[in-house]
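With one protein chain removed, the remaining protein chains of the complex are shown where they sit.
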Amino acid sequence: MNLIQVRYFAGIRERLGRDQELVDAEGIRCASDVWSRVSGALGPVRVLVAINQEYAAMDHPVGPGDEIAFFPPVTGG
Amino acid sequence: MNLIQVRYFAGIRERLGRDQELVDAEGIRCASDVWSRVSGALGPVRVLVAINQEYAAMDHPVGPGDEIAFFPPVTGG
Amino acid sequence: MIRVQSDPFDPWQEVAAYQQQSGSLAGRFGATTVFVGSLRDFSQGRQIREMTLEHYAGMTEKHLEKVSREAMTRWDILDALVIHRYGRLKPADPIVLVAVWSAHRDEAFQACRYLIDELKTRAPFWKNEATDAGQRWVVPD
Partner (left out) sequence: MIRVQSDPFDPWQEVAAYQQQSGSLAGRFGATTVFVGSLRDFSQGRQIREMTLEHYAGMTEKHLEKVSREAMTRWDILDALVIHRYGRLKPADPIVLVAVWSAHRDEAFQACRYLIDELKTRAPFWKNEATDAGQRWVVPD
């Protein structure tokens, strides 16, 4: 099975109740497909995406072996 | 005799060969009159003026008891 | 240099030590600009007891390295130091330090401002405040 590693941070991690999981790459083309599959009943939230630790757009392609992260707007500094 | 205290700094002090002197206030109306009397054969130089330790214009009135300073553009910081 | 750490740090000691250790900088820089961000004890109407800074380990370092390289390319600066904490912080604790050395002040100010702005708007950190009225995630301005 081809897997994508998915990670969550801050408010999104809290609301999903988990900080990471593995998702089957079958039927997944882009970040948005991953988000649809994992976000379930989360409702509309402001979410940012990083693919392999770089910011990416929701329509950016993802595939097996990729690390994809979803998180709210950042508040460092 | 009514006196005006005149002070010089940096390059202007060096070229005049003195750092201060007293000038008779007789016939003096403004800073420019003081400069004409003290600068002698100095020739044209960029000179700034302070009266009682505040920047002033050359046509600013001066009189007995005032401290007037002439100096080149500043280079602190 | 970039450092991301959970240990508290003294920004003034860090800048002094970094300058000392980079002996080759001495005499070459005419301008040093430093920004320090600290935890305030009061925020949006609430007393702050402590703050937990979550971060995306790995991505954070990558991002800060990238932004630091960009600053070095874009402005004529000699060196830059960025330190950022994560984990639990107490009010008045320094959160972030940005220091820039250059020959002239304009470059130093611009690069320092660029680094802290990029860090605030893009580096993957999230602040969670523990207030008298419970916990909350900080929302960006």
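We just call them A, B and C in the order they show up, numbering each chain from 1.
Rule of thumb we're sticking to: contacts are C-beta pairs under 8 Å (C-beta built on N, C-alpha and C of every residue); 3 or more make two chains touch, one makes a residue touch a chain.
Fair warning: this is a prediction, and the values are worked out from it, not measured in the lab.
Although one chain is omitted from the display, it touches the following shown chains in the full assembly: B, C. Contact with the undisplayed chain is limited, among B:G27, B:G40 or B:G76, to B:G76.
Remark: the residues of chain C touching the chain excluded from display are 10-13, 15-16, 26-42, 91-92, 103, 105, 108-109, 112-113, 116. Considering the complete assembly, chain B touches the hidden chain via residues 7, 9-11, 50, 53-55, 69, 71-77.
Methods note: only the chains that are shown with their structure count from here on.
Remark: chain B and chain C have CA centroids separated by 49 Å (rounded to whole angstrom).
Chain geometry summary: the mean Cα position of chain A and that of chain B are 73 Å apart.
In chain C, no residue touches two or more other chains.
The set of chain A residues touching two or more other chains is empty.
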